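One protein chain is absent from this view; the other protein chains keep their places.
Let's look at chain A:
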Amino acid sequence: MLYREAGEFKTSYAQDSQTFPIWWDRLWYQVALVVGFAILPFVINDYWANAVVVPFLIYAIAAIGLNILTGYCGQVSLGTGGFMAVGAYAVYKLMTAFPDVPILIHVILAGAITAGVGVLFGLPSLRIKGFYLAVATLAAQFFLVWLFNKVPWFYNYSASGQITAPERTMFGIAVTGANTPAWAKYLFCAAFLFALAWIARNLTRGTIGRKWMAIRDMDIAAEIIGVNPLTTKLSAFAVSSFFIGIAGALFFAVYLGAAEVGEAFGIQKSFLILFMIIIGGLGSIFGSFAGAAFLVLLPVFLKNVLVGGLGWPSDLAAHIELMIVGALIIGFLILEPHGLAQLWRVLKEKLRLWPFPH
């Protein structure tokens, strides 16, 4: 009933290959855009922006990035935290070295620098596959975190070893630093997420995305039909790291404001983002959003229920949260290995026939 295709006549190739071929989906998409860009900035307050919405937006960018590498190209990476750190330190160095250049350019450049680092650490993927590669990406994670800790040049010789984002403005409004209004943080990240998700969606359904998927499904067969594994794998590493670098830059500059590398970009972050794409759905842009939303909301929800509702001590709540996250991951893998995105697909199929299933 709801998701009916009847009556939707496509008269051009552009219509046939659009992202949302069903009218109902397009409506949802437009409603989400209107709410996201025209309503939320006016109603958002500090608590919601800092606890839920801004982390969600930033993690969604990182999740899309990792999904390109792991979900679309099949190269498992546990180095996400390290690459986010590259983005964060790159934007910090750029912001402090060139204070007059707009922050927008800094963030994009930080992504580009991360892409370069990602390609460097992606080189072994041409020789190593599967688990060996997953473990090899840990080398990037540990090495990068150590590097940013030990080389004072990266944190401008500050006494605490922390990096602190200076205030930078866009159109006269602060987007980084302590005086940033909640709506500016939100809008800055939301604009990035929208643009990057749009790019990711269009990359993954074009030539390059098909090449990634061919490598994922069977690399030798892909090579035989003419997909060059060198350029394909490295381009996946580059694009993925670009996204993750931007996520890291925003995470530090807009969300945290000040960061210590081991704490903000440790191995836990790599796992968190990996879980987001598993729970959301590997190889799905929508899944990256769903997984990020789920894992950002879950701790907030559990904290409110266990600490706020039942009055339990917060350390106990944190341990129970670990158990629940672990159990959920196992549960998801057993019940639906393709994640929330697949659940949504199944639901849509049901809705098409509802309420007359025959």
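Methods note: a contact is a pair of C-beta atoms (placed from the backbone, for glycine too) under 8 Å apart; a residue touches a chain by one contact, two chains touch by 3 or more; residues count from 1.
In the analysis below, contacts and distances are computed from a predicted model.
With the options "Glycosyltransferase RgtA/B/C/D-like domain-containing protein", "Amino acid/amide ABC transporter membrane protein 1 (HAAT family)", "Monovalent cation/H(+) antiporter subunit G" or "Phenylalanine--tRNA ligase beta subunit" in hand, the undepicted chain maps to the protein name "Amino acid/amide ABC transporter membrane protein 1 (HAAT family)" (source: UniProt). Residue A:Ile267 is the one among A:Val52, A:Ala174, A:Ile199 or A:Ile267 that touches the chain not shown. Here the missing chain is touched by one residue of A:Pro102, A:Gly130 or A:Gly309, and it is A:Gly130. The missing chain, though absent from the display, is touched by one residue of A:Phe20, A:Tyr47 or A:Phe143; that residue is A:Phe143. Of A:Leu230, A:Ala258 or A:Leu316, it is A:Leu316 that touches the chain left out of the display. Residues touching the missing chain, restricted to chain A, are 76, 124, 127-132, 134-136, 138-139, 142-143, 145-146, 149-151, 218, 220-221, 224, 267, 271, 274-275, 278, 310-313, 315-316, 319-330, 333-334, 337 (touch as defined at the top).
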